[in-house]
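Submitted below is the structure of interest, expressed as structure tokens.
As you look at this complex, bear in mind that one protein chain is not there, while each of the others sits in place.
Moving on to subunit A:
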Amino acid sequence: MTRAARPSFCRAGGTPLLTVEEELKMHAVDSRPTPADTPQAPPPRHVSRVRNRSQRDSRVAWLLSLPTLLILIGMLGYPLYRMIVLSFQNMRLKELFSGATPPWAGVDQYTKALTDGVFWGVVGRTAAFTVVSVTLSVLAGLGIALLMRRVHAKVRIFMMIAMMFVWALPQLVAAQSFRWLTDSDFGVLNYVLTQLGFDYATHSWFVNPWEGWAVITTLVVWAGIPFLAISLSAGLTQVPKELLEAATVDGASAWQALRNITLPILKPLLMIVTTLSVIWNFGLFTQNWALRDGHPEPVYQTLATFSYTQAFGRSSYSYGSAISVITVLLMLGVMVFYIRQMFKIGEVD
């Protein structure tokens, strides 16, 4: 909708590049009755000045992002580099202890992974879990955020504090608590179900993989909702009340108002939190690890635990690294989708 007006702005080089004269000129142009003239190039005598400015801007930009760049390259880039190198070698216990350079293995580790049925099973399981858990938590988070707009401020604050509780709980601790809750002998869950008249006295929740995954998914969704609900409810305050009221006056139903007003405004934020949830849940490690007591059965393995088990449990460090590299690549695929969406939104805005 603002396409017509913005590009001239952006072409001048982000916003801060306008010189005073250009700024004045643009205002002058704006006030003319023919706005179609706006995207004209500035007169030639400005060109060199604009270039100087843009060079200076470029310097400032690099300068401001330099500290972040250095820290990330040192503390994240280097370990990542080591992981990638390792994935092309064949490092076993022998090399670990002797400190010798492991033999080069080329793409052997990758061929091993990609031709392994077990690996594909893990990929499928991780993907399925991610889709289900992200869908559930985003829908629930959005629902709770919307509901919170409708209740009294005091209820809202109470809810926020309750959610902060869950959010502030370290993952490991939350997982431990769930292990206790679902314990077959002492668990609260079995106790409550038995009190309600069901025969769950010594029921083990992890014999049947569906039940086990239901517990894991419940834990992840439960722990994930607070982040989603709190950020989305902050985002909802962006939706102008007048617009919603106008829509109601015009006879729009609650559903129409949600679909046509609230969701489009919330979209950028919704995209961010969904992408983050996908990345976090795809990397599921702590929860299934702790609930299975550090020894997840094959049916409870996700990519992260599988990679860890291969690397540190079986001392196939290189194979574990290769699996991690593949995992990172899969996640980056999801993020590219997000980033393209974001740049699209940014350009229209």
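Couple of notes before you dig in:
Here, contacts are C-beta pairs under 8 Å (C-beta built on N, C-alpha and C of every residue); 3 or more make two chains touch, one makes a residue touch a chain; residues count from 1.
As a convention for this text, contacts and distances are computed from a predicted model.
One chain of the complex is hidden; its UniProt record names it "N-acetylglucosamine transport system permease protein", one of "FprA family A-type flavoprotein", "N-acetylglucosamine transport system permease protein", "Hydrogenase maturation factor HypA" or "ATP/GTP-binding protein". Residue-wise, the contact with the chain that is not shown comes from A:F158, picked out of A:W104, A:W120, A:F158 or A:F337. Between the chain not shown and the residues A:V132, A:V166 or A:V299, the one that touches is A:V166. By the touch criterion stated above, the residues of subunit A touching the omitted chain are 1-2, 4-6, 9-10, 13-16, 18, 20, 23, 26-27, 30, 35, 38, 54, 57-58, 60-62, 64-65, 67-69, 71-72, 74-80, 82-83, 143-144, 147-148, 150-151, 155, 157-173, 176-178, 181, 186, 188, 191, 222, 225-227, 230-231, 233-235, 237-238, 240, 243, 245-248, 250-254, 256, 260-261, 268-269, 272, 276, 279, 283, 285, 304, 307-308, 311, 320-321, 324, 327-328, 331-332, 335, 339, 342, 345-346, 349.
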